[in-house]
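Shown here: the complex without one of its protein chains, the others still in place.
Note that the chains are named A, B and C in the order they appear, and that numbering of residues resets to 1 at the start of each chain.
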Amino acid sequence: MSQKRLADLNACSTNDFVAALANVFEYSPWIAERAAAARPFAGVTQLFEAMTAAVDQAAPERRLALIKAHPDLADKTQRAEGLTAESSGEQNSVGLDRLSDAEYEAFGRVNDAYRAKFGFPYIVCVRRQTKDSILRDFERRLPNDADAEMQRSIEEISRIAALRLDALVTSDDRLKVHGRLSTHVLDTHGGRPAAGIALELVELSDRGAARVVTRAITNADGRTDQPLIHDRPVPIGRYELTFSVGRYFADREVALSDPPFLDRIPLRFSVSEPEGHLHVPLLVTPWSYATYRGS
Amino acid sequence: MSQKRLADLNACSTNDFVAALANVFEYSPWIAERAAAARPFAGVTQLFEAMTAAVDQAAPERRLALIKAHPDLADKTQRAEGLTAESSGEQNSVGLDRLSDAEYEAFGRVNDAYRAKFGFPYIVCVRRQTKDSILRDFERRLPNDADAEMQRSIEEISRIAALRLDALVTSDDRLKVHGRLSTHVLDTHGGRPAAGIALELVELSDRGAARVVTRAITNADGRTDQPLIHDRPVPIGRYELTFSVGRYFADREVALSDPPFLDRIPLRFSVSEPEGHLHVPLLVTPWSYATYRGS
Amino acid sequence: MSQKRLADLNACSTNDFVAALANVFEYSPWIAERAAAARPFAGVTQLFEAMTAAVDQAAPERRLALIKAHPDLADKTQRAEGLTAESSGEQNSVGLDRLSDAEYEAFGRVNDAYRAKFGFPYIVCVRRQTKDSILRDFERRLPNDADAEMQRSIEEISRIAALRLDALVTSDDRLKVHGRLSTHVLDTHGGRPAAGIALELVELSDRGAARVVTRAITNADGRTDQPLIHDRPVPIGRYELTFSVGRYFADREVALSDPPFLDRIPLRFSVSEPEGHLHVPLLVTPWSYATYRGS
Partner (left out) sequence: MSQKRLADLNACSTNDFVAALANVFEYSPWIAERAAAARPFAGVTQLFEAMTAAVDQAAPERRLALIKAHPDLADKTQRAEGLTAESSGEQNSVGLDRLSDAEYEAFGRVNDAYRAKFGFPYIVCVRRQTKDSILRDFERRLPNDADAEMQRSIEEISRIAALRLDALVTSDDRLKVHGRLSTHVLDTHGGRPAAGIALELVELSDRGAARVVTRAITNADGRTDQPLIHDRPVPIGRYELTFSVGRYFADREVALSDPPFLDRIPLRFSVSEPEGHLHVPLLVTPWSYATYRGS
């Protein structure tokens, strides 16, 4: 899907505008139609507000139809057929296309139980989530009443739409849909940034295997050249960040015990704010270390 | 095997003395015989020195016979037959009686390769080791020459004997054969010892599964009622000590993120001095923690 | 004043008992008289409870007389004349005998303002205080009404009495009147206790000069042979504990910047619980350090 400049969307025909933004809200071009009337937009933030205003002002049955236009989560059958390209890409991002049979079954139970109670599919913005956090979110929402869940579904749909719009439209402003996870290793034995430390970020799961998110080597500043996660929401979930410090100190000929007291140091933490900036540094000597939630 | 008082061993007949200490050195009562002549002993330390002096002064062929009197490590066949009770108990302590087939094979290869090169069994004081550290020790020793390995075997035999003697004989003094691993949790959010923290100590392995060593709950001082490991050598190896801090802070109604930034904190470290006192504390808030090698 | 064994006080005549304990409560032998009737005491704690019960049960005018029997704080005139030996020793301990003229004036104003309002002297257990904390305590109490201050004065008198009784009577049990301030230096660069670190504890003051409380050198365990303050209440107040770490690392030929990034490290903290155990450790490398309130 090619990117559009906001200026072009402001200037083009209503038909072209609607065609470009038809699937920002799943199978619901009427939202783009309503927003088209409010052109021109000073920025993508204003465009997004016009689209969510269209949803807010729609009749209840239309809002319900919007909700029902969404696919079931991880539904094997629907997968083969008619997901929008957007929806399919998002679900893959969280690993929903690589579910084990047991996980498929768990997600299937979620879908079925939710649909049986509410009559519409369980919707969550999967790019802000991990498999574990989706199941936890579901367990928390299932006891709600239908009004609360309609409202909640619209919120999640808006988050999905914001991410799609951000990917689709370029503008001087940006929607606040991206977070960042970064690290920094400080060698407090030598009093300098720790360069050349191999590290690995893994997404943990209560069910199924851990998943490697990224591997990197610290640079001369003790940082990674790119943040560990960036230009996207940082998925809510549990992570383990492991630093190979034994090798680092051995390479510098620091006197160590045998085996070294510290070798691969794991930091285990959770992400709760996908759009926030989370900094998880390591202060380390061969005999001690510390970490904290930085920003 | 019932314990003996040193005073009684000083006073009894030579026959009784030798009978009591016959297997302190595996199948080698002649060592106790020689030591008997040096009675009385002021303490068990002096008794042990007399026994190791007997070994040191023995003819080379006698020392070799002592080495050859030891069983192969983890030998399934020998197990069924004639291990001394002492030897069997020691090998079980490190989990050598619960080896997977792959591990049996690994240990079998160690035995065979070592015996093929040196003509005597590979001997190591297993109560000071974990499965991983034994295999690493073997890999380091195999390239040695025979003289070095005879010397090294005698050292390990002395360590085994010291532990047996310590278990067998009571005296005012103690042999320095025991280490200690302890922890302490300090809640630096509340400025007090962290009481009621569940923790778990696991022995890690490059091969095969991790093994739970102990579980405990911190007391009012933020310590465990007993050290995590004590009254024995702390086996050389890699460990993970995990603290359930999320629950602790939630119980105290501290404001946390959802999910909590820190929940189960793992500290991974290695033990290198089985007879040392190793203290691994945790200083923790809901947003930060630190650890260090204390003493 | 020589110490008495509780067993002897239980067995002696009433006269001797009263003579021994006459000044536990300032110029008020009637309290010892009442307590004498309750003999024998199982411990000094029970004896102390009997004495405070006598105070609690006394008529209001008698309690007021007890209060009035106390000297003005830092009164130059009274000093020359008739303080009990106990009272004089206590006031000296906090440095009230070394007041500058400005401080005498400040304490004089405290006495006068308090006595003018309440008609009795301002009483505080000086061994639990520093000059600064006394002036702060006074400022907080002056706005109280007379009933509250009578009650508060009795509390302070009981604290004074407990310390006198603890010094005077030996027993299997001890009154809980002593606190402890200790430290520990851990060299997290070398992974060992920091031995040979010179340290100095100073009592800070908003008025007048700081006062050196003690100097010490850390031993092989990184501790001081004696706690910094012990066997007495730890006076409420502000302190600075300074560690000479630059010299320590230079002596060990650790690579340092010139001048060293860290040389004399000051930790500034306050004591709020004179009977508590306060532990203020230092974790240090040439490039970093940390401290915390331990116990």
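In this text, contacts are C-beta pairs under 8 Å (C-beta built on N, C-alpha and C of every residue); 3 or more make two chains touch, one makes a residue touch a chain.
Here the structure is a predicted model, which is why all the values come from computation and not from measurement.
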| note | Here the chain that is not shown touches A, B, C
| said: Using the touch definition from the top, which of C:151, C:219 or C:272 touches the missing chain? | reply: C:272
| field | Listed residues B:117, B:189 or B:277, member touching the removed chain | value | B:189
| query | What residues on chain A make contact with the chain left out of this view? | reply | 186, 188, 191-193, 221, 283, 290, 292-295
| field | Chain not shown, touching residues in chain C | value | 133, 136, 236-238, 257-266, 268-270, 272-273, 287-293
| field | Footprint left on chain B by the chain that the document does not show | value | 188-191, 257, 261, 283, 285-288, 290
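Going forward, only the chains that are shown with their structure count from here on.
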| note | chain B onto chain C, same sequence, C-alpha superposition: rotation to the nearest 5 degrees is 180
| Whole-Å distance, chain A centre to chain C centre, using C-alpha means? | 58
| request: Please work out the Cα centroid separation of chain A and chain B, and write it as a whole number of Å. | output: 47
| Considering chain C alone, which of its residues make contact with at least two other chains? | 188, 191, 283, 290
